[in-house]
Every structure is written in C-alpha cells, then in structure tokens.
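A quick write-up on the structure given underneath.
Only one protein chain is missing from this complex, and each of the others stays in its spot.
So that you can tell them apart, the chains are marked A and B in the order they are listed, and the count of residues begins at 1 in each.
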Amino acid sequence: MFVQINDLHFSYKGAHEETIKGFSISITKGEIVSLLGDSGSGKSTILRLIAGLEMPNQGVVVVNDCVCCDDCQFMPPEQRGVGMVFQDYALFPHMTVEKNIRFGLHKLSRKERNERVEEMLALVNLTEFRHRYPYELSGGQQQRVALARALAPKPSLLILDEPFSNLDTSLQHRIRDDLRRLLKQTGTTTIFVTHDEEDAEALADRIVYLGEGKIKKQVMTENNKTFNPQIPCFV
Amino acid sequence: MNWHVVKRQLNGWAVLSFLAILFIVLPGVVVLVELFAPVNENWQHIQEYLLPRYVRNTLFIMIATGALTTIIGTSLAWFVTVYDFPLRRFFKWALILPLAIPPYIGAYTYHGILNYTGVIQTTLRNEFGITVDQAYFNIMSIQGTVFIFTLFLYPYIYTITRAFLHNQSSSMIENARILGRGSWDIFFTVVIPISRVAVIGGVSLVLMEVLNDYGVVKYFGIQTFSTAIFSTWFGMKDTSSALKLAGTLMILVIAILTMERLVRGRKQFSYASTKVKPLKPRPLHGWQRYVVFAYVALVFAVAFIIPFTQLAAWTFLTFDTVFTAAFWQLVWNTVRVALIATIIILLFALIIANYTRLFPSNMTRVISKVTTLGYSIPGAAIAIAVITLFLWLDAKVLDVALALDLGQTFVFRTTLIMLIFAYVIRFLAIGFNSIESGFEKVGKSFTEASRMLGWNTVQTFFRVDIPMIKGAIMSAFILVFIDIMKELPLTLFLQPFNFSTLATQAFKYVSDEKIHEAALASIVIVLMSGLLIFVFHKVLDKEAD
Partner (left out) sequence: MNKKYAALGLSAAMTTSLLAACASTEDATPENGSDSTEVVNVYSSRHYDVDQELYKQFEEETGIQVNVVEGKSDELLERLNTEGDNTEADLFITSDAGNLYQAKEAGHLQAVDSDVLASNIPEKYRDVDNEWFGLTKRARVIVYSKDRVNPEDLSTYEALTEDQWNGKVLVRPSENMYNISLLASFIEVNGAEEAKEWAKGLVNNMARDPKGNDRDQAKAVVAGEGDVAIMNTYYLGLMLNSEDSEEKKVAEQLGVFFPNQETTGTHVNISGIAMTKASKHTDNAKKLMEFMSNPSAQEKFAGVNYEYPVNEAVEPNELLQSWGEFKEQDINLSTLGENQQEAIRIFNEAGWK
C-alpha cells in the first residue's frame, strides 16, 4: 500500500480520553480519500498526525515506503514529503504568490525551480497574479495558491484540512470540481478532511466516516466507480 | 512515554532556553533562599518601626496611581479612538510621549518648577508680589509621588487600551450607537467591561514600575519598599534583611502578575478575525469639541510640554559648563551599552519564545512563566546576585590562568559584561512579552506550512517566523532599549571603570543638588526615547493596517 497507517493512538496534553483511538487505513497511489465527521471527531488531528505536526502515543505511519513514525522513531514534518493545504491557507503574507510557490522548492536547481513555478502558476491559472501579495487576492485565488504551493515540491501525499470552509457556496462548487480534476491530472494521493458530506462525495474516491476517534464505516463514491481512468481498482 | 518523546524535547532550542532561564532564576533563588533564612535583630527593628509605614506608603501609592492612571489612560484612549477633535491625529501618538520622560527626571523637574526658586513662585513673587503658601506647592509628598507616577506612567494603559479599542471594539461600539446609547453610557456599559483585560494588563505594568522605582521615592524622601531595601542594605549594612524585604516585594509582584494572568485567563490579546475593522471616529460639535480638546491638551501639556520646556530652559542655562567633549562619550556609552544588551535580550527572547511555542508542554509553560519573573526581581537583588556570580567567575578564571601560567588575566568585573548581564536579567521579560504576543498573534500555521514545505525549525525560524513578527521584534527592541537607557540602580552599582551613562550622569548631578546641570543629560534621554516612541507608534500603526 502507498499509505499505510496502523493503530494510531493520540491524546492531547492534559486530556483524560484519547482523541484518536486506534485509527488504521490503507490508501493506494493516486486515490483521494475524504475523512468525514463532526467537529470533535478527531479528523483534523489525524491529518496533523500524518503530517508529523503532532506526535502519536503509539501507532505506525508509512508513506511511500518511508516509515514516518513508529514506536522508535519520529520523522519531523519537513522530512516526510507530505504536502498540506491548511484550513486558513497559511500563505506567507510577506511573500508574493510566486515566492510562496517557490518556497518549498529549495531542493531543486535554479532552472528546475523556475520551470516548476511556471508550471504550477499555469496549473492553477494564476500566472498573471504572480507578483501579488496574498491579501490582494480573493478567497478562491488564495486557495489555489495554497494548493499550488503544496503541490509544487511533488509531495507523495497531499493532505487538505477543510479546503472549502472559507469559501462561499457557489465558489465551493466550482472549485471542488476543478480540484478533483487537478489532483487526478497530477496523480496525487490525497487525504482531505471535511464535515460536509456533499463535498466529500463530489471530490473523493472513498469516504471514511469518523466518530469518537474511530472509523465508523467506509464507502466508495460514485466518482470511483464511474470516472477513474488513472488508478487501478483496488477493492 | 516513548524515548523519542524525550529526544524531541531535548533539542537546541531547549538547551539554549534552559541556559537563558538559568541566568534569570539565579538572582531569584538568592532572594528566596534568604527569605527563609533565620531573622536577625535588625529584622525585629525593621518590623516594629519601619515595615508598617513602608507597607502603608507603598499601598497608598499603588492604589492611588493605579486608579488615576486607569482613569486618565482609558479616558484618553476612548476620546482619541471614538471622537474627532482638533489635532486628534497628533495626540494619538503624542499622548505616548510622557513615557519618554523617566519618572525620576519628571520628579526633579517638577520639584524645580514648583519650589521656592522655581519659575512659578519666582514669577508670582517678582512680577505680582504674591508670596504663596508653600504647602500648596509642595510636590515632595506622597500625593506628589502619585502625581508624578500618574503623569509619566499613564501611557502604559493608554497604549494598550487604545490598541484594543481601535482593533476590537468597533462593531460593539457601533452596535451600541445604533441601539441609541449615549457615549457616556457606552463608555461605562460597553467599553470598560470589554477592555477590562487590556486595562488590567496596563495597570499591572504601571504597578510594577511603581514598585520597582527607586529614583522618585528616593528623591522625594518617601519611604517605600524599594527605598527600604536600599537603606537596609546600605544604611544598616544588613544584606540579609535587605534581601528579605526584596523577597517580600518579589512575592507581591508575583501576586500581581498571577492575578493579571488569572483575569486574562484564556482571553488572549489576539485578533479574533484577520479582518480588523477600525472604528471611524465621530466628529464632535459645539462645546463638547472644546472640552475634549482641552482635557487632552491639558494632560499632554502637564505630562510632557511643561517638564520638557523646563528641561530645555535649564539646558540653555548650563549648556556652556556641562557640554564638553566628554558629553559625546556619555551619549555613545549609553547607546552602545543599551544596543548590545537589547540585541542579546532579543536573541534570548526569540529563542525562548520560539521554543515554548513549538514544543508546548508543562516544562515550557514553566519556562515562559519564569522568564516573566525576571521583571519582578528587585534591582537590588539582581545587583547582589550578579556581583556574587562574577566574583566567583573571576576567581575561576584566575585559577585557570595561574594553573596554565598565563600571568595576565581577564577580569570580567572591569568590563561591561557584568552590567549587560544584569540588564538581560532585568529586562528579558519585556522583550519576551512582546515577542511572545507577536507569535501569539501570528499563530502556528505559517510555521507548520513552512515545515510541510521541507524546512526545519531553524530554517523556518529565519525564513518565516522572524519576518512574520518583524513588527513585534521592532517594538520589543524599542521598549527594551528605552528601558535600559533609563535604568538607574543597576547601572550605578555595576558600572565598570571610566563608564558613565546619561542616566547616571543626570543622577549624579541631581544627588549633588545640581538640578540645572542635570538637564542636558536628561533632555537627551527624553529626546532619544521620544524619537524611538515615535518610531514605535509608526510600527504599531503599520501593524494594525
């Protein structure tokens, strides 16, 4: 499996009860998985654990054959090769769109870096906004920058935290279609968190229902059955 | 716990933070140990004859200053934020300027203005033949002390409350207006309750300044806790009892800080939403316009224009005798020592703040608490602890030098290092507080985003964290720099050979009863602080936009 998570446990400091109680999942390459649950179900916490922003009490996280975390080691987030789009986008306000996208490309040569930035700007359709600062963009544009920035270093796994919560409804609909096309186009394995079932159905191949820190049920979406030319069926 | 949890806690940030904390804790420990040492006969004497008066005076000054600064600070913040009146934009930052006048300079300036040979009485006597009752012109009293503290410390409350009102309350105030409440009503039913937390933060700063002041109460001859510490130490030669008093004072300050934290609780000063809508000031009409203007102008005149003018006049009077080539050396000394200490403080503050933010745990919570404690340790205790530490250090250096047969040794006590070290202990809290609140305001997601993009904590620190809190670093720099420039007791006690600053020079003249000669050094302090405060204001304004 491309992403393998086994028996993840986690509790916040000072809390008596575990927020995550034995979460396990396997994800194939290129699959889009949605974690769906009410607030407090621990869905964002799972993302933060996969990203390496929180340390689990126990459990194993493997991404792309690389053991990110088990009982004896903990790989810091910068070494995991996981990309993340934050709920509030977290675009660096002191950098232009272009610099934001360029930020994660320090491992490439200058030439490759320039090419990659152009490519990403084109992908999210923001080439003419490259010199703008984040606060000069609309909410939808900001989200696209955040996505481009996360995708630019070609992460093995992309995670998105409530990607639509800051957008108004009409925009939300258009963007989630765009987003799915884009993710499939780049073949990016993706996990995203939402509390909106409609979002999950529109964007994901598989929906994982969460409750009280555990998986309640998993469902394949229509997307997966009808339109999925690039990845092999794994069920 | 897995062992990698431990490993994660023990990184470079932690090690450096622990080192910094060690410095701060040191004098605190000296004080606390002494607090539990057995009492001597002096202590009995102090308790019987002095303590009641010290406590009474200190409490009176604290309560009265706290109340008056609150009234003046919040009312000014309210007027400047909510109303439009002549020169409002100027007053908005000018009202912070009294902070540029250290209270001890304000104290001797006002005494100089009001006393028998001062400009007021002289004019009345010579021009109008009026001789006044001295009792009305006596500022060297406990009421006078409150007056001085109020004038030069209210800006702490004014700035915090103004920033709060400006950024947070517009919708609430506008709602209240729509609901037809009068201004007076809004001030008491909306503004005071919602800005309570900000006001209390400001008041606690004022009270700590009051408790630790040495210059004003010493000059006015008012017996308070801080004069008691020094007179027990120097007068009765009783370090033990002095430290006991210092410990009592420290506990008092910790109590104030804890109360402030409790009230603040979870209500942090961070912006609830990123879209801050500033309040649009409402024009005033008719007599109201002039009443508000007169009030604001009066406060500004009394707290800044009048003392500044007097200092300028004295400077002209004594300029030829006081201004020598050596004066430039004084200015350079002052700037240099403040600059070095400020930079070190900012480095420490950044490291500790970043550590406590990135790795939240009980340990880091304790560390951030301890950092702010530095502010509560009385100057006298810091001086004792620092000199004791450096004696030990110099002895060790000498041992090593003798063992290696090096002959000439380096003596730390003859350098500025000792003084700078003491400044770091004293003022780290101020730098830390502004940087911590800067981090709080920014939140953690930018740092996390950077790490998700492949940068480690240190790289992120330089590429993202520091640029993001530039404003907070700038304000921390200015606040710490001004405080060091004004600092008196530590500088007096720990200065190396051939080293004076503007503050110690002014103080020497004043203690030789040469008030006029002290004016030049004082006015330079005021001008430099004033300039920095102006910059500070600009930074804050830019931050708010």
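A few points about this structure:
One rule holds in what follows: a contact is a pair of C-beta atoms (placed from the backbone, for glycine too) under 8 Å apart; a residue touches a chain by one contact, two chains touch by 3 or more.
Please read these numbers as outputs of a predicted model, since none were measured by experiment.
Touched by the hidden chain within the whole complex are the displayed chains B. Residue B:Val15 is the one among B:Val15, B:Ile130 or B:Val366 that touches the chain missing from this view.
Taking the complete complex into account, B:Asn115 is the one of B:Asn115, B:Thr161, B:Thr248 or B:Gln310 that touches the chain left out. Note on the undisplayed chain: of the listed residues B:Leu32, B:Ile192 or B:Val411, the one touching it is B:Val411. Although one chain is not shown, part of chain B still touches it, namely residues 11-13, 15-16, 45, 49-50, 111, 115-117, 121-122, 131, 134, 138, 140-141, 220-221, 223, 227, 231, 233-237, 317-318, 321, 326, 336, 340, 343-344, 347, 351, 384, 387-388, 391, 394-395, 407-409, 411, 413-417, 420, 456-459, 492-493, 495-500, 504, 508, 511-514, 516.
Here, only the chains that are shown with their structure count from here on.
Centre-to-centre spacing of chain A and chain B amounts to 46 Å, using the average Cα coordinate of each chain. By the touch criterion given at the top, residues 13, 51-53, 55, 58, 71-74, 76-79, 81-84, 86, 88, 90-94, 103-104, 106-107, 149-150, 153 of chain A touch chain B in their complex.
The residues of chain B lying in touch with chain A in their complex are 2-5, 7-8, 360-362, 445-446, 448-457, 463-464, 467-468, 470.
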